[in-house]
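Below are the structure tokens for one structure; questions will follow.
Moving on, here comes chain A:
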Amino acid sequence: MLEIKNLHVNVDGREILKGLDLTLPAGEVHAIMGPNGSGKSTLAYVLAGKDDYEVTAGSITWKGEDLLAMNPSERAAAGVFLAFQYPLEIPGVATMTFLRTAVNAVRKARGEAELSTPDFLRFVREKAKLLKIDPDMLKRPLNVGFSGGEKKRNEILQMTLLDPSLCVLDETDSGLDIDAIRIVADGVNALRSPDRASLVITHYQRLLDYIVPDRVHVLSDGRVARSGGPELALELEETGYAEFGGKAA
Partner candidate 1 sequence: MDLPVQTFRTKAEQAYLDLFEGARNALPGAGDPFVATLRAKAIEAYGRLGLPHRRIEAWKYTDLRARLDEVNPLLKADGVAVDDAELARALGGEIAALPAYRLVVVEGDLRADLSDIAGLKAKGVEVLSLGQALEKPPSWLRSALAQVTPREDDAVLALNTALMTGGAALRIGADVTLDKPIHLIQLDGTGEPASIVTRNVVVAESGSAATLIESFGSLGLRGLQRNTVTELKVGHKAALKHFKLQRDGDDALHLSTWLVELGSDARYDAFQFSTGAALARNQIYARFAGQGSAADMSGAFLLRGQQHCDTTLLVEHSVPRCTSRELFKGVIDGEARGVFQGKIVVSPGAQKTDGKQMSGALLLSESAEFDSKPELEIFADDVVCGHGSTSGQIDRDLLFYLEARGIPEEQARALLIQAFVGDAIERVEDEALRDALARASAGWLGVDYH
Partner candidate 2 sequence: MPAVQETVARVKEIDVDKYKYGFFTDIESVKAPKGLSEDVVRFISAKKGEPAWLLDWRLEAYRRWLTMHEPTWANVHYPKIDFQELYYYSAPKSTEGPKSLADVDPELLEYYRKLGIPLVEQKLLAGVKESRVAVDAVFDSVSVVTTFKEELAKAGVIFCSVSEAVKTHPDLVRKYLGSVVPITDNYYATLNSAVFSDGSFVYVPPGVRCPMELSTYFRINAEQTGQFERTLIIADKGAYVSYLEGCTAPMRDENQLHAAVVELVALDDAEIKYSTVQNWYPGDKSGKGGIYNFVTKRGDCRGARSKISWTQVETGSAITWKYPSCILRGEGSRGEFYSIAISNGYQQIDSGTKMIHLGKDTSSRIVSKGIAAGHSNNTYRGLVSAHRRASNARNFTVCDSLLIGDKCGAHTVPYIEAKNASATFEHEATTSKISDDQLFYCLQRGLSEEEAVALIVNGFVRDVLQQLPMEFMAETQKLIGISLEGSVG
């Protein structure tokens, strides 16, 4: 279970999160919505432990452990996975090399045996197929020259391979057409399980047609302004974020 209490975060000396509280029980999917600048992406980065995001007050615990005390790779080993809004391109690192390095690093940290090369390849190909990822793509440098949809599918592939217990999806739907959204959503839904929790950050309700959340939280000015069931997302679709300090869509 993820517990965020009174979280205050500064970026470049400016306070972005101003006392955010959130509880995400295992087995549930929660959506985080909100106008631009409300702190959605900041929350994602803070969960993953990015530098430059200075926590000035509050706490984040995951399965009872202090997440803030861990560095990014320790968090990943502890099961935190962030699907980036803008996945980075790394020329010179083949996607397959990257995947194997990451999977084995995480397995090692979790006290599991590293996968043999044939086992690993089989594992990746199987998962890639589900996400309609061309095996040739895996030979190319990580995300270099990938289309927007390919990058996002690659993120979901990594999520599948790393077997996280907390999935954070940061605007994974942005820039995707409806077919791509469906593929990504299928990938996410396939990972739903009683011991896994997900946080789906999105600006639009659209994605939530495919990934139906248990709860929806609306962020405004660095806090959770309102929480509700899936119907809250539909309501926002109607009314926009005007009441939360955002411009009408």
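In this section, contacts are C-beta pairs under 8 Å (C-beta built on N, C-alpha and C of every residue); 3 or more make two chains touch, one makes a residue touch a chain; residues count from 1.
Behind the choice of candidates: all candidates are chains of the complex that A comes from, given by their letters.
The structure displayed is predicted, hence computed values, not measured ones.
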Statement: Expected hit for chain A (complex, candidates 1 or 2) is 1
Statement: As the complex stands, chain A meets candidate 1 at residues 48-51, 71-73, 75-77, 81-82, 84, 87-88, 90-93, 97-98, 100-102, 105-106, 109, 141, 158, 162
